[in-house]
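My structure is below; once you've seen it, I'll send some questions.
Apart from one protein chain that is not included, each protein chain of the complex appears where it belongs.
Naming follows writing order (A, B and C), and every chain is counted from residue 1.
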Amino acid sequence: MLENIISELEKQFQLEAVDHNSSDLVFLTIDRDHAVMAIDLLKWKFGYKHFVLLTAVDFLEEGKFQLTYILNNPDTKTDIGVRVRIDREDANMVSAHHLWPTVATYQRELKEMFGIDFPGSPRLNDPFILEGWEGTPPYRRDFDTKAFAASFYHQREGRTTNDPATYMKEKLYPNE
Amino acid sequence: MSKKEFFPMDGDRTKYPEIKSDGTADIDLSSHKYIKLWHGPNHPGITGNMAVELTLCGDEVVEGITHVGYLHRGFEKLMERRKYIQNFPLVCRIAVPEPDYNEYNYATCIENLTGIDVPEKGMWLRTLTLEMARLQGFLMWIGGMAGAIGFGTVGQWANYCRDLVLDRFEELTGGRIYHIYILPGGVRNDIPEGFKDRMEKNLREIEGFMKDIRRAFFDNYVFKKRSVGVGYIDPAWVFDYGIVGPNARAAGFKHDIRKNYPYAKYAELDFEITTAKDSDIYTRAFLRFEELLKDIDLIRQILDKMPEKGDHISKVSNMMNLKIPAGETYVRSECTRGEYGYYLVADGSEYPRRVNVRGPSYTHGVALLEKMLVNVNIADVAQLMVSLHTYPPEIER
Amino acid sequence: MSLEDLNKKQIVSPDGEHFEVDPMNDYFCQDRPEEVKPVNKIVERFYNWARSESLWILGFGTGCGAIEMRPLMTPRFDAYRFGVQWRPTPRQANLLIVSGYLSTKTLKRVIRVYEQMQNPKFVMGLGSCTINGGMYFDSYNTIKRLDYYLPVDVYVAGCMPRPEALLAGFEELKKLIKAGKAEGANEYANKFDWYKKNQKEVIRDWDMPDYNW
Partner (left out) sequence: MGEKILFALISLFLTINYGFLMNGVIRKIYARVGRRHGIPFYQMYIDLIKTLALRTNIRHGTMFYLGPVFRFAGGVGLFLFTPVVFGSAMFGNLSFSGDVLLLLSFQFFGTLGMALGAGESGHPNAAIGVTRGLAQMTAVEVPFVLALMGVAIQYDSLSLHDIVAAQQGGIMHWTLFTNPFIVAAGMLALLGSFMRPPFDVVLAGQEIPIGPPTEYHSNYMALMLSNRAIFPMAKAILFMNLFFGGANTYWEMMIKTFAVVMWSVFVGVSFPRFRVEQSIRWFLRVPLILGILGIVYVQFFMS
């Protein structure tokens, strides 16, 4: 089932990688410019009409963001994850809000939390979750939340940190 | 003078507000025809800590904008800097009314990527907790629904029933709200002795209350008058707006993850997908009520079919510093609000690269709610929100 | 609300009348809060008894602790027995329960709500996250200790605190009020500058008046 769709897609697009997670979940990697077209095709031709989620993964070491669109076909009960690698610098992506109105919400969140731009997406620049945030978008991996929290907020003294494995061993099984 | 001219606001209300060419509503605030009103965050008629910015024309909402983020703690960021096992206390706090779904999804993500097996009894116990979580979630929801239209009596009864379920949760897991019961490889504790009898006693009491609630609430003239025909969900919106769960089933979309994508032990249980037609507030409420009754039945089935003996958790070596090979997976389950999904990306280290939570409220509470708020009476905003069963922490995490 | 809304502006009434609105003066009271000393000791003791026996909670669920509010007010735990009631508007409430972690976005609303409550007013911090950040100690969006931003009378520890713990918290608060030690409103007035400094350090887009009544 999924193989047919993938071979169909391979005819039209350059699939960079195909990872079979299980019999009904497969992840594809498509380049930035063709990804939304492929999603369009998946939606209208192959019946992947339920949009599950859109999120980004920060691969700081490679200088890339990975956008993941997970689509679900409720009839065949299969999922396809479309992965797109985009540059971390000047991150932007083709908007997919014309396919599902609800995608605009995900794109608003990604814009705010990762700083990924989706030109043309409605209300993209309205504050969504954060208020008055300045500096690095918080979900980027180079934003150190602990250092930020320690310097920005008033802390109560006396907090200690333990390594869970050794601490648990000391407390619970001191003789082992 | 015709009736239409005499009552210009009568007739087809969907024409107001007029839509401009760019798709936004034509609302001129300086014309003094409109009132801006914040429904929340400090408002008893709001589901959790979120806000809806309403523009009113008379008693009618012409535009609603959802504001979320009041509960944002940055879970997905915090999870990236904790080890896999350390994340279990975090994940359950994403959705407070039903924390077990978070634990289940997250644990299953880890199991999928590492190949940890779950023993038979562990699976049954997981199914039990998930179903109990659904039951108490629906009970709380009925309380909220009744409260949203000023029916405190039913709200009290429903919360009384919920406390009975929480008692059993406490017995099974040790926690009232947060359980941290489901771990990779199974569940934390075995089932206590005599649990089944006590559960049965509670279920019987709840069923008795449900009979009363059905008579007092769902057969209530005023409630029907208030809710029939209000807050209609067009079946055509189901995919556009990512509607899942009872909201979609009430619109006629036969989709239940427990049945369509059987997880845990649902394949061995006997139940049917509840569907309805013409999703208005009453239909959705009644559908949830029917699901609640089915949950009671399912809990009985689970307790009957659960094996007496067996391990509840498999041995996992080096759980504290669990390393997961690079890979990604998506796991879904059916909570009271619909599809609850976890997307986990592992990069081979002891820390997850990314965990993304797909809360069902994410689509219900923002895009869909904003659409449905238009042309709704201001008095119906609260019950509309409750009937969608939005829960803000899922939206912002 | 944004900062621009606070600037002076011209408004045309429906009759075509022009008039100028200065929101800072017209909509808000700019006066600082002032300490109000109790007048008579015996009367005050009687009043304190009444205050302690009639706690009106503001119905503002700021965090996940709000989920235990329903069991608290419903048959199992029934806080009404102790004169604890629930009020939807800050004007009539005198007890603010900060139920759990506060993101900076909520903190702003909580400060406004707190300032709209009338003296005497009490604050109860619920959960470990209001005490020292709890499990969100490294979160970039939640405050780590509540007492730097609002005067807290009672903390209820736990994550999350059970309704029994809350009832115990009410009893503790009642004792404090009866002893005349719950003077949070006066403390807020006395240390107003300090509190405002702390609040402004955390809330980066301060787009409201310094004191909202």
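Rule of thumb we're sticking to: a residue touches a chain if its C-beta (ideal position, glycine included) is under 8 Å from a C-beta of that chain, and two chains touch if they have at least 3 such contacts.
Computed from a predicted structure; not experimentally measured.
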{"item": "Which displayed chains the unshown chain touches", "value": "B, C"}
{"item": "Hidden-chain contact residue, picked from the options B:44, B:89, B:119 or B:327", "value": "B:44"}
{"item": "Among B:151, B:253 or B:340, residue touching the chain not depicted", "value": "B:151"}
{"item": "Absent chain, residues of chain B that touch it", "value": "35-37, 43-45, 59, 146-153, 155-157, 160, 216-217, 220-223, 225-226, 377-382"}
{"item": "Chain C, residues in touch with the chain not shown (by the definition above)", "value": "27, 29, 36, 38, 46-47, 50-51, 53-54, 56, 59, 74-75, 78, 80-81, 83, 85, 88-89, 91-92, 94, 118-120, 185, 213"}
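Operating definition for what follows: only the chains that are shown with their structure count from here on.
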{"item": "Distance from the mean Cα position of chain C to that of chain B, given in whole angstrom", "value": "29"}
{"item": "Averaged-CA centre spacing for the pair chain C and chain A, given as whole angstrom", "value": "37"}
{"item": "Chain A and chain B, separation of their C-alpha mean positions in angstrom", "value": "22"}
{"item": "Shared-contact residues (touching 2 or more other chains) in chain C", "value": "105, 138-142"}
{"item": "Residue list for chain B, restricted to those that touch at least two other chains", "value": "69, 72, 74, 77-78, 81"}
{"item": "In the complex with chain C, residue positions of chain B that touch it", "value": "30, 32, 41-44, 48-49, 69-74, 77-78, 81, 89-90, 93, 96-97, 140, 143, 155-156, 159-160, 162-163, 166, 176-178, 393"}
{"item": "Of chain B, residues touching chain A in the complex", "value": "23, 68-69, 72, 74, 76-78, 80-81, 83, 85-86, 112, 239-242, 253, 255, 260-261, 320-321, 327-330, 332, 339, 341, 343, 345, 353-354, 356, 358, 362-363, 366-368, 371, 396"}
{"item": "Touch list for chain A against partner chain B, complex", "value": "19, 21-22, 24-25, 27, 49-53, 55-59, 66, 68, 70, 74, 77, 79, 81, 100-102, 104-106, 122, 127-131, 138-139, 141, 143, 145-146, 164-165, 168"}
